[in-house]
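The complex appears here without one of its protein chains, the remainder shown in place.
Moving on to chain A:
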Amino acid sequence: ESQTCQKRRRMTSGNHCKSSWDASVSMYATGKYSSRGPALIPRMKTKHRIYYITLFSVVLLGLIATGMFQFWPHSIESAADWSLDKRSVHDAPLVRLPVSSPIPERGDLGCRMHTCFDVYRCGYNPKNRIKVYIYPLQKFVDELGVPISSTGLSREYNDLLSAISDSDFYTDDVTRACLFIPSIDVLNQNSLRIRETAQALAMLPRWDKGMNHLLFNMLPGGPPDYNTALDVPRDRALLAGGGFSTWTYRQGYDVSIPVYSPLSADVELPERQPGPRRYFILSSQTAIHREYRAELERLKEENGEALLLLDKCSNLSQGAAAARKRCYKGQVYDYPQILQESSFCVVLRGARLGQAALSDVLQAGCVPVILADSYILPFSEVLDWKRASVVIPEEKLSEMYTILKSIPHRQVEEMQRQARWFWEAYFSSMKAIGVTTLQIINDRIYPYAARTYEQWNNPPVVKWSSVNSPLFLPLIPPRAPGFTAVVLTYDRVESLFRVITEISKVPSLAKLLVVWNNQNKSPPEESLWPKIGVPLKVVRTKENKLSNRFFPYDEIETEAVLAIDDDIIMLTSDELQFGYEVWREFPDRLVGYPGRLHLWDHEMGKWKYESEWTNEVSMVLTGAAFYHKYFNYLYTYKMPGDIKNWVDAHMNCEDIAMNFLVANITGKAPIKVTPRKKFKCPECTAIDGLSLDQTHMVERSECINKFASVFGTMPLKVVEHRADPVLYKDDFPEKLKSFPNIGSL
């Protein structure tokens, strides 16, 4: 009886139902503790306790000792490290390249992952992650002792390799590696001796025609024709290059990377709120071809103040400081800070296609206007540049102003945010560049575990607020398979049987599943159950938990589930059938009868549960509600935090939890159908319990606050509509209506 009313109270919520709620809770409490924990400790005798303590201390001592010994060798090693830290790149072993040393072939433009990459080396692994090996540093010199590179290991390449070695991709086991990264720095082709560098590559122990080798290059080509890919012959090696053109880029094989800007590390530009800026277009590059500069000047003449056209400062001495200044007619501006003052920033091709200015522009949250025909944008394999930049053909430079003016403000703001996010995630450091490159290659090797478009492109703000409904296809499932009614019951057999008899009248009922939540009592014999026209199954649960009602039982073979309490007998057959029809039109939502609302309590500064009959709805009670079986699966296995346990412990709020879950993943409000406002509880109406009502409300409010904090947001959506049959209350013969008996409040 107590169980009955406690449950019923939950259903009727705002209604009048008083019973020994506290008693029922304590009953559970004792039941729980008598079978478990409390008995253990007193039974232990003193002798044993001493023994346990001794054992415990021995184990503890042992652990400490092991810890020390574990630590000791490390300290030896770190001592060695310390001495090694004095090591410098000059200590790297010297390798002399014979003149006749073989030179690899030029890169094959036909190379693709399936022809030039040995996938067997990567193997099948449950983590779907490639293993990357980095060759130890060696210093290559020719026979005369002249090094192959004027800079040797550069700061950036050192950073890049260190970042990779700290990443999850790294392995120091050369035999397990799937990708090899030479420690020969080829970031800048200008500092290289092409032929000797190629010979050095070919001397790497695992070179094997460059198979599975990855080279990083940011500044390819050299005067006068500036090739768009590294000129070093490299056999089949993959190239992560900054500045590919469509003719040198081997799509799906090479990776287009940004040209790293040293300002990324040196200058901190705080993120600015998206919005209009002082200037509309800004050009800050210093090495712009005179033809293009002339065109920019012309644009400036036409549009005046909206454009700011900067060049390098002629009066300043060359050097690092000069890199941080730009001038216009004698006026000096700080670079890159000035970039933050403009909505759009021009990134024109120079001799090379890839420009470090792109990185500065993104960092400033300025929308890049990219004019570099045939340029393969950095990481364009995964990044959607249309959302962060404007690409204009060089020929249309003169139309730039008109083109940019036609872009809606809201889009400019989104692009500003997106630009900044691209910089933060993929441009800001050599680490970001390196790890992104590896991730792209990883995604090619394990495409079924690849990162999604959203993961790559959505900035955190959007990731938080956007939703991708798991049931996104606009499907209206056919009526025919019907729905499965799941009745959660404890021991109210009589009421249960009435519910079963009532529901069995609903035309689209396909199956009835009774979840018998009472472990102490068996369900009635088969012969005693009402005879109905559809299959009836009883499942017995192991524990009396509320979450059992939302378990995705194999017995549920239909998509549609009707969750119904064992005392909901007031719903008419038309009402239920109509609910099912509405669910078919909204299979990704909860479709229920009485609606409830959450409100923000300004006085208390927290959420409040509202069961008054309001004009708004944000939840429906699951005492009787249709929903997709997918949400059962979600409730059981994907409920965030400890919500499930909380619900089971409080024996309450499972419906609120379900509403949160569905709204959070679909971003949609539930659908309340028909005028029904409450589930009447006939036996309870006599007693009016205001105080109990309030504790109930308090508890439900608590649930909302708890769930909102676990979800980290308030996912519920408020709507002001409910669904009725088309001809509801219309002046039309009742017998011609599909759902004449739609029930009352």
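Here, contacts are C-beta pairs under 8 Å (C-beta built on N, C-alpha and C of every residue); 3 or more make two chains touch, one makes a residue touch a chain; residues count from 1.
Here, contacts and distances are computed from a predicted model.
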TODO: Leaving aside the chains on screen, match the unshown one to its UniProt name from "Exostosin glycosyltransferase 1a", "Gamma-secretase subunit APH-1", "Chloride conductance regulatory protein ICln" or "Mitochondrial matrix iron-sulfur protein".
DONE: "Exostosin glycosyltransferase 1a"
- [ ] Specify the residue from the set A:Ala202, A:Leu219 or A:Ala237 that touches the hidden chain.
- [x] A:Leu219
- [ ] Based on the whole complex, identify which of A:Ile103, A:Val141, A:Val267 or A:Val391 touches the chain you can't see.
- [x] A:Val391
Open item on the list: One chain isn't shown here. Among A:Leu97, A:Leu161 or A:Leu377, which residue touches it?
Closed with: A:Leu161
